[in-house]
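Removed from the display is one protein chain of the complex; every other protein chain stays in position.
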Amino acid sequence: MAFVARRLAAALLLLGVLSVLTYALLALAPGDPEQVLLGPRPSTAESRAAVRAQYHLDDPLPVRYAAWLGDAVRGDFGASLYSRESVTSVIADRLPVTAGLAGYAIVLTLAVGLPAGLVAAMRRGSPLDRGITLSALVALAIPPFAMSILLLYGFAVTLGWFPVFGAGETFAERVTHLTLPAIALATGQAAVVVRQMRAAALDLAGQDYMTFARARGVGRARYWFGYALRNTALPVLTVGGLLLAANLTGALFVERAFGLHGVGELLVSAVGQKDLPVVQALVLMGGAVVVAVNLLIDLAYLAVDPRVRHGAVAA
Amino acid sequence: MTSSTALARLATGVLLVLAAGCAGAPGSGAAPDTLRWALGNAPNSLDIAHGFNDASTTVQFAVLDTMVAIGPDGQVVPRIAASWTHPDPHTYVFTLREGPRFSDGAPVTAEDAAYSLTRHLDPAVTSQAASYVTQVKKVEVTGPRTVKVTLRKPSPTFLATAALAWQIVPKKLAAAHPKDLGSPEVGTLGSGPFKVTKFSLASGVTLERNELYWGPKPALRRIEVKAISDPETLRLAVSSGEVDGTNDIQVSETRKWSALRGVTTVFYPANHIAYLSLGVREGPTKDVHVRRAIAHALNRGALATLMIGGHGGIADLMLPKPQVAALYGDKPPKLPAYPYDVNAAKAELAKSAYPRGFTLAAPYDSGGDDVKALQAIVADLAVIGVKLDLQPLPTEQYRQRMFSHQDTPLQLVDLVYGTPDPGEVLPDLVSRASAGPQGFNFSGYGSPETDARLDDLGKHEGADRAAAVTEVLAEIADQVPYVPLYSREAAVALRDRYTGRFGTWTADIFSGIRPAAGA
Amino acid sequence: MLETRGLRVVGDRVLVDGVDLTVAAGETVGLVGESGSGKSLTARALVGLLPRGLRAEGSVEVGGTQVVGASERLLRGVRGRRISLLMQDPFTMLNPLSTAGAHIAETLPGRTSRQEIARRLAEVGIDDPAVAGRHPFQLSGGMRQRVALAAALAGDPELLIADEPTTALDATTQHEILALLRRVQEARGMGVLLITHDLRVAFAVCDRVAVMYAGRVVEQGPGAELAAAPAHPYTSGLLGALPSVERAMERLVGIPGSVPRADEVAGVCAFATRCDLVAAACTEARPPLRPIGRDRLTACVHDAAGTARPPLAETASLTVPTAGPADGEPLLHVEGLRKRYGAHTALGGVSLHVNPGETVGLVGESGSGKTTLARSVLGLVTPDGGRIRLAGLDITDRAALDPRERARVHRLVQCVFQDPSTSLNPAMTVGAALAEASARAAPGDRIGVAELLELVGLPAAYAARRPKALSGGQRQRVAIARALAVRPALLICDEPVASLDVSVQAHVLELLRGIGRDLGTGMLFITHDLAVVRQIAARTVVLLKGAVVEEGTTSTVLDAPAHDYTRRLVSAVR
Partner (left out) sequence: MPGTVRLGGRARRLRRSRPGPVTLLSGGILALMAAAALFGTWVAPYDPAAQDLALGATMPSWAHWAGTDELGRDVLSRCLAGARSALLWPLVVALGTCAMSTSLGLLAGYRRGWIDAVMMRVVDLLIAMPGLLMLIVLVGVLGGGIGWAVLAMAVLFTPGDIRVVRSLTMAQRELAYAEAARTLGLSRTRIMFRHLLPNIAPTVVAGALLSFVAALVALSGLSFLGIGLPAGTPDWGLMIEENRGLLDLNPWAAVVPAALVTIAATAATLLGDQLFERLSDA
């Protein structure tokens, strides 16, 4: 429908702008790719020339961008300068780890955040509420890597409950390996969700239709699911989605601290190695994820909220 | 991070101190002849032409044979070449060993050998090792098992560099993949002690014993090489037994390594030197008094303790310790040195145009671990009024800056050399040829006379050669384009289930490791 | 059926203090009171849904079941089946995410067939079964209230509590909903407790009326009797303050002072401080609610209804200024004004005029375009077409004016807005706001803050207060003072008393009348309340869907309405 089409168009536009920005930025940044290609050893003039020719480094920027774009739309993001592997497979190699980590973290975040927030709202002003709110604030403030190191030394080394590093091979291994990192990643986000959920629930409690529903003796299940859940779902869903997007980038601190070879880690090293194609692709991927999530959220609104469906209000 | 020391190692060749990695498998239970090894960076290519860095070459030397090799005490020894002759200064004729076969069963032919060297000269390959073979004019197959190499000019270091760059790969494969030989997709094929069974940039490399290997059968059946970039995580990995060992150990961290239970850390002299390079082309450091003042102001003793603990020592000559030993035995020449002496430093500075001191830009690799040493140097120089303005740069960007020789008045350089012969080091340091971009003459020091002295190195043998070297060293000591700081040892940490023998010139560390008697 | 004994609602202080009520089956009881009288809390207490932090004491029995202190489980059984609550605002009362049908279905006992839902909708006067599939946002206010009623009734309760069910609706809709309520109540023979601030509504609909004041019931009795002969000074005060639709009154008398907090008057007659009949006995003890004559109760110490002040009844000789110089150029002249918002036409060619010193009433329901008209005259919206002339100046498009003219226009026309809670900037003291305004006046005739406050009958000390510390009425007064600060020739009053309590409303209306009289300020008085128009406007213009349907002197329009919409309006309030 038109709504979705419009969103899609906007999304594509955004990605376009993003790609231009990063491409220009990277191209204009100090340092030449050929240095990376030839490695940090004295290199002969011929080989330098050969490289410049091979990678069209002497073409004007727009031409190079156009060429890149041409390949990119066909799903070819070029080859990593650092490892001659194709960018797509470099990223494909790393993605599972990060995806696993992000997904795990989201599960933890929601599993902890939603109930905690709800309880806090229902017991507003009580010591429990204060406790939850306060710890949420603290959690919000702990730098992720500080958290990582804390957990690493606490649980992995001192107590030895969890493996120290790596992502593991089998699924079970994955889970145990990713537990600590996921916790480190989830802490701050859970805090956000708690606050969001609490706010949403409080707001809901003040709504007339909630009182009216109870005054009509609407059944318990109906009250919690048909009313409370459905009406808090959207704001929380929104936050959840954005968190998932933030996850993919936020993960890099954690990945670094835990020695996980995920996308985030890849980005940091690629930036250090000036591995332009990889960085470019990663930034674009990050953008794509954000866009996709936002799109999904819009669709969710479309599905849940009749007002949006009938264009009465904008999502 | 290992990258900045990596820079140096990369910068030359055989990387004695290799990088670290990790294995995902749980801590115990693995068969003793399976080794889980940790590197700091994942190997990025199994072909030295595209992966001339510590992580990659570590694996390369376990998989690929070289034409010749460097023996325990630094002399060149046969490998794929059973023997060679040196009829005239420009010519080497190698005779190949009978029997070596690639791990796919194909025999190693003279064709393969010759192509393996020439390909580095082919621009289409854009080999990272190209600069190592620039002195090669042509390579001919002169017989079923003989290869003849003709040089442009006599080079005492050719054999040594051949021990690094001349990795033997099948011509068929290499010719088919000029650009991406050694990449995870293409992989590589060697005649070395191990063969590659799995290579991924993310999950690392798995090696297995090459049953067709012509040499002594390696003790390890299987090696899993993984990467952990974070040094702390790496150490934890070894201590928790999730990997069996690593050789990416910053000597400055040895205290921590030695503290680990169930882990033995062995040290051996590395062909290494760390020095301060002072740009002589422009700025305050153009003034020799300033350079001497700086030399005096540095508390190199404290610096050495900080950076290398007990493993290594202060460097007095601008040569790695093993080379000094090889050349002079136990009596190195007495040359003017600059002991730590603040007053002397101030006095020298007073003679210069900057008696009050000045400020210098000092770019450095923000990902590197020389940062500590730099901070100590900052403190030392501050005492005599020389302010250093540290400029953090991303690794690649710093390398660019370094090799562009642009506004790098003062930088800390940390090199591990590949060859046992000063003939490679000294020209790198002070020849005008290497003073330009891409050269290793970071100070930009040099003159026709110096170049003449350097040429002499090639001509002489034995004692005369030592004398020639001494001349150059004396000049450096007097003019101080470089301040030698310290040279350190290399270290390998092994869990007690394994024992290993490593030396300064060990290229393929894995062949040296075997399960411990008890295990 | 419903019986409360000494019901108290207590938070960190007492809010409702001793309410005794009974509602029998098939009976409609009205609970009347101004804001703060605690009637809504009482309603909540009856269904056991007090806001967090408040608790009920005493006894509330619904069909023999004790509600106070009952478990949530038990209450869930009672609510909907025995007793149900219909709330004030149809726009917030329904779950925005579910359909009308769902609202009904979720409280229907047992099986819920489509026919059943259709039947329930039909019961509340919705014959189009398709409505069941609509979402609240697709329905008009009246429809929503109907759906809400159907939902509230779906559980077939024996008692319905309707808390201000019509306040948020237009006059005509109000009328319909009340009629509907009555019909349903009779059809089902159920008890209804109607809570309202509107005495007229209460008297019109209810068998018995209880008047609440400061958290307690002060008088009770049959509606008609109460209206005729109130037995409590407060009741008669309210009646006195009530503007009449039939005739313009000489003076509109509000009740002096303001409602005390329930806990402050626990031991005395809550009304004593405002009562002119106050005697020693009033403050010695709290006068009990005592019977006087047939099912009449009063909490006043004085005997007999007669002693209470009778409602002011004498007809006023119309003192509202007669139309100004008919020959001279009118002060405000609007011609064929048009404004569209997307598809919706707010103004479809409206023409009217206001003569100098004349007060013109502008009557219409929400959506009739009366506010848009006002905003165009004020320059807050730019009309699509037509002309607005103010004192000879064409102000149709403010942007077109030059700065000097614009400054002049700002002095010519000012406005008093509806909502007292937002009419003043909470961040500014009264003094600052007034000073800012009077600084805009022509250099010659600036009026001081104190003077302005006096003008609207507020002590000069209020200059230091912030809006938060003022009652609704006081805020409106300040808003009026702010408007007068520039000595406008035309004052536009946009429902200035719509959200004020009766007693306060009277004060403000009287104030505005005085201003029209004494300052000779012309007024365009926008309202939906015919009674108010009657009191204040010389001429009245009736607006419907952006068009003028009737215009004339107030008396003719109200007493002999020509257009049938006007007739409906009038009949709705009669």
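As written, the chains take the letters A, B and C, and residue 1 is the first residue of each chain.
Following the convention adopted for this analysis, a residue touches a chain if its C-beta (ideal position, glycine included) is under 8 Å from a C-beta of that chain, and two chains touch if they have at least 3 such contacts.
As the structure is a prediction and not an experimental result, all values here were calculated from the model.
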Touching partners, among the displayed chains, of the absent chain: A, B, C
Among C:Gly36, C:Pro157, C:Gly237 or C:Pro383, the residue in touch with the chain that has been omitted: C:Gly36
Identified contact with the non-displayed chain, of B:Leu374, B:Val425 or B:Val469: B:Leu374
Among A:Val97, A:Ile132, A:Ala215 or A:Leu267, the residue in touch with the chain that has been omitted: A:Leu267
Among C:Arg482, C:His507 or C:Arg534, the residue in touch with the chain that has been omitted: C:Arg482
Listed residues B:Ala81, B:Leu303 or B:Ala507, member touching the removed chain: B:Leu303
Residues from chain C at the interface with the omitted partner, ascending: 11, 33-37, 39-41, 43, 51-54, 88-89, 163-164, 167, 197, 375, 378-380, 406-407, 409-410, 413-415, 417-419, 421-428, 436-437, 440, 479, 482-483, 486, 499, 501
Residues belonging to chain A that touch the chain removed from view: 10, 14, 17-18, 22, 25-26, 29-30, 125, 134, 137-138, 140-146, 149-150, 153, 206, 245-246, 248-250, 252-253, 256, 267-268, 271-272, 274, 279, 282-283, 286-287, 289-291, 294
For chain B, the residues touching the chain missing from this view: 1, 231-232, 253, 255-256, 259, 299, 302-303, 305-306, 364, 366-367, 371-372, 374-376, 378-379, 382, 389-394, 397
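Keep this in mind: only the chains that are shown with their structure count from here on.
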Top chain pair, ranked by number of contacting C-beta pairs: A-B
Approximate Å spacing (C-alpha centroids) for the pair chain B, chain C: 89
Whole-Å gap separating chain A and chain C, where each centre is the average of the chain's CA atoms: 52
Residues of chain B engaged with two or more neighbouring chains: none
Set of chain A residues in contact with two or more other chains: none
Residues of chain B touching chain A in the complex: 3, 7, 10-12, 22-26, 41-42, 44-45, 50-53, 123-124, 126-131, 134, 179-180, 183-185, 200-203, 226-230, 233-234, 236-237, 239-240, 242, 367, 394-397, 399-400, 403, 434, 438-440
Complex interface listing, chain A residues touching chain B: 30-32, 35-44, 46-47, 49-51, 54, 82-85, 89-90, 93-94, 97, 152, 156-157, 160, 163-169, 173, 177, 256-259, 261, 265, 269, 271-274
Touch list for chain C against partner chain A, complex: 44, 47, 49, 52, 76-81, 84-85, 87-89, 92-98, 102, 106-107, 135, 137-138, 148, 151-152, 154-155
